[in-house]
Every structure is written in C-alpha cells, then in structure tokens.
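For this depiction, one protein chain was excluded, whereas all remaining protein chains were kept in their positions.
For chain A:
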C-alpha cells in the first residue's frame, strides 16, 4: 500500500538517516498509512547507538501517529509509567493551571487499559507507545509485558501499537503466560566507514576495541584537533596521509588506553594533552594521582598491606615469610604446578581472621607498636573506606573476618610510599 506520499516520506528519511534504509522501510511499511490497522506490537533490538530511537521517532512523526515516548529507566513504579503515558496520549500537561494533576490517577493495568480505551474513542487517531530500555519492564509486575504486547486486543478496537526498544534480544523477554510474540526488527551495528581518511585512521585503531557508535564518535571528536594540527601549521598537505598518520599515531595510542573509560571529561583531556607537550614528567604524576589519591595514616598503610598479604597468601606460608628461622624451602615440581593452578590473583582474596592480620602487621612494621585502641579503630576506618570488607556473620563479635578489597596496583603504590617491597612477600610472585 506504499503510495506515492509514503514513498516520498520513506525516501526523505533514508536521506536524512544514513545506513538505516532497510529498517526505515520495514518499519514504515509495517505501520502503513493513515487509517490502516496497526500491528499489535513491534520489538526492536540492537546495540546502543544504532539509531533505534531516531528511526522510530522519525517514522512515527512522519506518519502522523499520536505517540507517547517514554523511557523505562525513569519509572520507579508502574503507576508513574501509566500516568505519564496517559498524559502524553491525551495531551495533558501538568501545569500550575490544572494544579499539576495528570489526566487520571491510575495505578493498575485494568484502569490503564480502560483509560486508553477512552482516549482512543475520543481521538480516533492512530496511537503508538514507544518504550525505551524496555528490558527494565521485566523487573516490574509479571503481567505488564504480556498486557502491553496485546494491548490492542485488550482495549478492543483502539488502533494502537506498542513499540519496544531494547539492547537485548527477544529471547530474554519470554517468560510469563499469555505472551504474544511481537514482530522483531533488528538494528545491526554500523559497519560503514564514512568520513574517509581521518575516520579510517581512527577506526583502524579503535574498531578492534569497540564498535559502539557513541564511543567511536567520542574518540573521533577528541582526536580531530591533533589530526588537523600539521595542516594548520602548514607542515603537511591535506592529502598527505602518511605524514598525518605519523603525527597522530602517538595521540591515538594514548587514547587507546582510555577507550570506553572517560575518566576525564573532554576538556580535561585536552588540558592533559597540552601538559604533555610542556612537561611529560608531570603527566605521569597526574596519572598516578588519579589512582592513588587516597592519603592514609602511616599505620593504616601498613595495616592495609598486612590485610592484602593475609588475603592473597595462604595461611600456611606465613611462617616462611614472617619468621626468622623457618627452615629450608624446597621448590618441588608438584608445588610449582599447584601454585599455577590456584593462583590467588585469579581466584580473588580470601577471608582472614583479625588475629592473623595483627600478627602480620606487627611483623612488617619496623618499630614497636603497642596494641592500643588506636590501631583497632584504624581497622574499622579501613572498613568504612571500603578498602577492607568485613565478611562472614556479624554474629561473631569476638572473631570477625575480613577481606582486602584493593587491586594489586593500588597496594603497590601504597607500599612504595612506605618503601616496603610487597612483591617479595607475595606467594604468587616469589
């Protein structure tokens, strides 16, 4: 039924939104032109940043469908969702004029369906409900998904379609009884390489790490200035790709280590780049500062180190590390094998009792420390800072167990500060 105006709309959209032609055509043809009965529900999935929302809103707008567009993340209970959808469909805007009241108060699906029926009989227009992040709906009441899937059936003769947008495939949604299979549309990841030279370069570096469009876009924007630099300075021609590549390669390498992470905002990143040019050493400091900014008291540092050792070393090896005369150790082949198999760096920290922690602590601190309340309170401070976590029952007041919760890099920098060679004491590394 694709008539001429329909064809025009679609071709317009295809021009506007690159690389999404098949999806646009499919969605538009499914929805059909004015007055056509809509399908019950449509499910669209694809990775984030593949244009699901853009395509849906654009197509619905062009076809003149009355749309309610909601994001499921926003709703802490289903009542808020029902009322928002009803407001949008009925065109009610809570303002001071109507005393911030919504279209109707509605806290169950029965009422919701009733209200939709009312609105439908009034407007006579085709309606659509677009639900973004619909995977969140699985956490709501069990009957929401089935009802939304067959909303058209339950409301009787209201021409309404429910469009689910999600990053998960439909398999993850099936569960409840009465689930009506929606029509599924898949949005593939963009694979086209637009923007030729520059983008090609950046893509070749980052494409291995991420295919997410938002992430690539971010990187492309970040590094474009560096790319243009030689051209602006007049060192290179616009088309001299090799020279440009040589210029930008170190920048990209650096950015590579922080792809996805966005520890710093773009502005900060640029400032950091400028710093590199003036004084390269400073940056190392800045970077180190990011990870180990936490300033701890002297004994706390040792306590933390002791906790790390207690977590990652087996208790039977304590004798070897912390006593003066521990007898000779022989490394048999079997031992080495066993070590490889159950490296605690892979398995994670093990819990340890307080006594063991204190014993290790006293043996690694050089000067004599009296076991005062001060030391104990420092342990509880470490727990509140989440550097050490308390595990096991709270029922054992006399012998609580702890686990160290910091990564190796962190503990290394702490140990460096108190000039303690932690690697020598670690079972996995000695």
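To be clear about the criterion, a residue touches a chain if its C-beta (ideal position, glycine included) is under 8 Å from a C-beta of that chain, and two chains touch if they have at least 3 such contacts; residues count from 1.
Going forward, contacts and distances are computed from a predicted model.
This figure omits one chain of the complex; the name its UniProt record holds, of "Large ribosomal subunit protein uL14m", "Origin recognition complex subunit 4", "Mediator of RNA polymerase II transcription subunit 20" or "Proteasome subunit beta", is "Origin recognition complex subunit 4". Within the whole complex, the absent chain has one touching residue among A:36, A:73 or A:323, and that is A:36.
The chain omitted from view is touched by exactly one of A:124, A:172, A:319 or A:416, namely A:172.
When the whole complex is considered, the residue among A:18, A:314 or A:348 that touches the unshown chain is A:348. Of the candidate positions A:79, A:136, A:186 or A:401, contact with the unshown chain belongs to A:186.
The set of chain A residues touching the chain not shown comprises 1-4, 7, 26, 29-30, 32-33, 35-37, 39-40, 45-47, 50, 108-110, 113, 141, 143, 146-147, 150, 152-154, 167-172, 177-178, 180-181, 183-184, 186, 188-189, 207-212, 256-261, 345-349, 389, 391, 403, 405, 407.
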